[in-house]
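Every protein chain but one is kept in place in this view of the complex.
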Amino acid sequence: MFVPEPLEPGRYGAAAGEPVRIGRVACTLVQVMARRDNAAALAEALQTVFSLTLPPPGRAASAGALRALWMQPQGWLIQAPADADAGLLEGLARACVGMASVVDQSDGRAVFSLAGGQARGVLARLCRLDLHPRVFAVGQVAATPLGGLAALLHQTGAGPEYQLIVAASYARAFGRMLATAAAPLGYEVV
Amino acid sequence: MTQRFRTAKGGRIDRNAPVEFRYDGRRYQGYRGDTLASALLANGVRLLGRSFKLHRPRGVFTAGVEEPNALAELRIGARREPNTRMTGIELHEGLVAASQNRFPSLRFDLMSLVGLAAPLLSAGFYYKTFMWPASFWEKVYEPRIRAAAGLGRAAREPDPDFYEALHAHCDVLVVGGGAAGLAAAHPPRAARQRGMLCEQDFQLGGGLLAEPAQDAWREAMLAALEAMPEVVLLPRTTVFGYYDGNVLGAVERVADHLAVPPPHTPRQRRWTIHAGQVVLATGAHERLIAFPGNDRPGVMLAGAVHSYVQRFGVRPGERMALFANNDEAYRALFAAQDAGIAVAGVVDPRPDSAGLAAARARGLAVWAGSEVCGTLGAASLRGLRLRRCGGAGTDKRLTCDLLLLSGGYSPAVHLASQSGTKLAWDVRLAAHVPSEPVQNQVSVGAAAGVFGIAAAAGSGAQGAAMDHPAADDLDPTVAPIWEVRGGGKAFVDLQDDVTARDIRLANREGFGHIEHAKRYTTHMMGTDQGKTGGLVGAAVLAQARGVAVEAVGLPSFRPFTTPVTWGALAGAHVGHEFAPVRLPPLHDWHQRHAAEFVEAGHWLRPSYYPGASDGDVWDSVLREARAVRRDVGICDVSTLGKIDVQGADAAAFLDLIYANTISTLKLGRARYGLMLREDGFAFDDGTVSRLAPEHFLLSTTTANAAAVLAHLEFHAQTACSGLDVTIASVTDQWAAMSVAGPKARAALTPLISGLDLSNEAFPFMAVGDAILQDGSRGGCQVRVFRISFSGELAYEIATPAGQAEAVWKAILRAGAGAGIIPYGTEALGLLRIEKGHVAGPELNGQTTAGDLGLARLCKKRGDYIGRVLRQRPALVDPARPSLVGLRPLSRNDVLRPGAHLVAGSGSESLGWVSSATRGVSVEGAVGLGFLRGGVVPDVVSFAGEKLYAAYPLLEERVALEVVSPHFIDPENSRVRA
Amino acid sequence: MIIIPCPHCGPRDEAEFSYRGDATVTRPSDDAGFFAYVYTRANPRGWHQEWWQHTGGCRAVLKVLRHTLTHEVRAAVPSDAALPTP
Partner (left out) sequence: MHYSGLKLLTQALTGNTGWKPAWRDAVPKAHYDVVIVGGGGHGLATAYYLAKEHNITNVAVLERGRIGLGNTGRNTTIIRSNYLLPENHNFYEWSLKLWEGLEQDLNYNTMVSQRGVLNLFHSDAGQHAAARRGNAMRLSGIDAQLLDRQQIRQICPLLDLENARFPIQGGLFQPRGGTARHDAVAWGFARAADRRGVDIIQDCEVLGFEIDAGRVTGVQTSRGRIGAGRVGLAVAGNTSRLAAMAGFAVPIESHVLQAFVSEAIKPLVNTVVTFGAGHFYLSQSDKGGLVFGGDLDGWNSYAQRGSLPLVEHVFAAGAAMMPSLSRLRALRSWGGVMDMTLDGSPIIGLTPIEGMMMTGGWCYGGFKATPGSGWCHAWTIAKGEPHPRNAAFTLDRFKTGHLLDERGAGPYAWAQ
């Protein structure tokens, strides 16, 4: 019988070894979808206005605090710190007018962080992909289900460190899944 | 508690680590490294099971996964596991096991009296009998058969342990940790490659474990492998299935060798392995020979004895004989003799052989060209009957309590065959071997028919350099004898009591095809799937049919190579985790306010808010609904699907998606929209709002949100791939709350700035952005839709999910004066039924726009999905049941969804009740339903007869009147007020 | 496991996709074609062109060439691209 694992700050699960660290990341998220035949123009616009390069499929790119994650054909998720000036959305909308559809997803997605030597072990319990360093490295992004929920997986650090982006309404359920997957290895909620 | 049958020394058990355990209530002692079977043998316990059908006494027959006889109920209570192979149970302190399928005890099993009727119980006898009298089958015969059948008893409480599922990726997956497997995983091959080696046993080595002479090599190999960072060694891990795309399933028994799993440790772990290349080093299974009495406890496969003696330091008997048709088996005999078991003699059907010569050289009594034609003893072997091959009667009796039996070896081709590889017949082995692989896969070692440690290791290495194990000249050549005929039962399937005679009977009755014979006799259908006798049965069948064994073949190989624990296949997502819970942003508020919740797909929605003075559900629901009709209420509708559609061609696209026209929608306005499926039936409904000339926001029903999104994307990318349109789900981004009731405007106006809510400035179906003053600096950005589901003056307030609670609370505060209260899905349903709005129960995939009274919405001009096929005759037939309002003639009758509409005392269904509730604006019950021909204004009668809602499941019939579905405000003035 | 090489995401297993059926039928321009579009299926025992949407990933609708007996996937291309002939 399964006993759900807690997700309040603290150290849980198997006691031995270095725990993985699980956290929530507050940020601004904007979905940008190029309009028909406008991908190039859009890329150029974002380059000039935010000096942000739109990455190819499966990749992330960043400019200062701004980040772009490839999300779908001709579609990206722009990520900025939560305290990013509220104007980001308007700024993007202005920059992209006519070239892209800009949709605020800041409250529509929940972003989790997962870090530590055993992070891959945790993901092996949730993710169907091969995350071996030779196959999936820092800066790579995958749109793939995690624990059956559509998600964006982004390796942000070599530690390894990941950000896991899921639908906000599933945040609590996904947190439980993360905790359950991490418990046999030991985890710390930060 | 002496272990009388332990060898003086040797074996891979830890003689310094005694282990206490219980079997059938008695306490015994074994050593760490034992299996339950080896430990009981060490204690001289040989009767370990009863057969499936005839309840014959059975003992250990093998030392591995192929065991047909020695099955036990392992552990007790909620952890009880029936049918557990004692040859695979790792001995652990406090282990408790019990025999099964016997009454009252293993030794005195009353059910063995069935044996007296054995001649009646020939193959397929069930099908010929139990038919008289007709009524007896279910009442008398079947319950008895069911009680006698089955093996062990399942646990009845929930499993206290948990399981997990992992995905793994590797370049090379090696299945099997014997000589061939170890060589296949060997460093040079695996370097810079990710390797995985799965071995079902708890010790790596396979056949090597019975070969002390090879220990040096084995240890060197293991040390080298363990030193490789990129090689994962998984003992206790069975690969159970080979699937498409070189994906294999495996289950790791993480904690089965412990009394209970330690904290945070799963009992078992399922692996889904994506492999570049697969090396099958699964070894071989030794075969039995069918001869009368070959099931008597004490008859054991030679290889098993080999491994009990060499690996477990156990003497399975005191005086033994050998009956084998190959030389490999002699090594077991000699090893056992060296371990101190006396030799009664050697019986070999071959006139001469290297094995016979070696036996003579040891001065053993040998009977060449002879066969064993019977066994002596009761629940334990006392002796054998011998005769010259093909002779009759008995030439000689041998006294012994152990028979080493070997009919040759069948490579374990299960996984190869599952992968699509065809099997070929190997004359030398008289067995099937894999032929050309179809997936990226190779079989090596005994699994490929390459026997002998050295040879197997060589084939596993596949040409790679490595230091080879000591040469062993081993000849698996078999002189195939499959059966020794004679009086008494000669078993080909020990577990299911299938005899050679049963196979012949099946053939006689026309079940000569191997798949028919299998199903008719249950040959190979037990928990061991016929690993030791399967081919023997096929050979007996071949003989009966007068064809070669290879012409008969074997039944198809399927997962699971050996039975797999249910929980491991299920993984972690069971119980409460079976499906993830989806929560709207206001969930915590609802919970704090003691809402009762209802499941809507994965969502949890508040269905009502029990009040202190409410007696029952209805008190709450009616109170909430009345508040909306009289004053104002607020309802969380965040779970509705919301889809953002933008693009130069967005309007044109939506004109195709919706049956009604969208392109004419004005900026800042919303419109009801109906979607059809291409087959012309209604699919989903909702509102479409135009936020900008090229920007629309769609709402969908909660249930269909995902399907509608996929429907839009599919058409945008296929039929409409030329259009400029983007689609994004914003369901989670926006919270939405409906503020409904005559006082809705009054409640909201003080809060809203930047938008004039007056009827003139913001009429029905208007949409606009505004700021809602929640007290915080700057307030909250909201989007206001003047739409209504309840039929009252209503505003839907949408706001980014993060602000949901602030906005919700602000509205409750501001509306307090007006008497605002929250209402749940129950009241929402009540209100929409009174208003005659259709929802899930009406949009059930079987109704057309016409049925729903929405035909007028469908465009006259222009294409849309469903346009053509909705015009099929049966879909436009005026006699189709269509939407009506229903009221019981007697106001205090109840109306139940699921009731059927019938005329008078008739039983012909003229339609059904889809939704029903108690009214607040209307006295008594109100319902929506579908009635043949639809509403004839104010009909109380149908074809001259009264109409009834019939609910025979509750023996109920309620007289009805049929009315317009719009119970309240048919001219729709309230929403425009 | 059916492994579909998503042209955008790379090889992914079937659990990431939703099946959408026969891709040889396309929405017709003439009314007469709709019955066949919705109801007539070649249902071949062999190579089959079919729609799969990468709903667990990039949400692209793909045209996939798959064998209905061996389950081998020969190719997967964007919805508006053409599949190779088997």
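Here the chain labels run A, B and C in written order, and each chain numbers its own residues starting at 1.
Heads up, the rule we're going with is that contacts are C-beta pairs under 8 Å (C-beta built on N, C-alpha and C of every residue); 3 or more make two chains touch, one makes a residue touch a chain.
All figures in this text were calculated on a predicted structure; none of them were measured in a lab.
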>> Let's see if you follow the contact definition: name the visible chains touching the chain that is missing.
In response: B, C
>> One chain is left out of this view; which of B:560, B:618 or B:672 touches it in the full complex?
In response: B:560
> Considering the whole complex, which of B:342, B:365, B:875 or B:903 touches the chain not shown?
Replying inline: B:875
> Which residue, B:327, B:678 or B:834, contacts the hidden chain when the whole complex is considered?
Replying inline: B:678
>> Using the document's contact rule, name the residues of chain B that touch the chain not shown here.
In response: 52, 78-83, 119-120, 122, 125-132, 134, 137-138, 142, 145-147, 149-159, 161, 163, 165, 241, 243-244, 247, 249, 272, 501, 505, 508-511, 513, 515-516, 519-520, 522, 525-527, 529, 556, 558-560, 563-567, 569-571, 573-579, 581, 598-599, 677-681, 683, 840-841, 844-846, 869, 872-875, 896-900, 902, 907-909, 912, 914, 950-954
> What residues on chain C make contact with the chain left out of this view?
Replying inline: 1-2, 13-15, 19, 21-22, 35, 38-43, 45, 48, 50, 66, 68-71
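Simple rule for what comes next: only the chains that are shown with their structure count from here on.
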> Taking each chain's centre as its mean C-alpha position, how far apart are chain A and chain B in Å?
Replying inline: 31
>> Residues touching two or more other chains, restricted to chain B: which are they?
In response: 272, 274
>> Which positions in chain A are in touch with at least two other chains?
In response: 128-129
> For the complex, which residues does chain C have touching chain A?
Replying inline: 8-10, 12-13, 15-16, 54-60, 78
> For the complex, which residues does chain B have touching chain C?
Replying inline: 243-245, 247, 272, 274, 420, 438, 678-679, 710, 713-715, 717-719, 721, 868-869
>> If we count contacts the way the header does, which residues on chain C are in touch with chain B in the complex?
In response: 1-3, 13, 18, 20, 26-27, 31, 34-35, 37-38, 51, 53, 55, 59-61, 70-72, 79-80
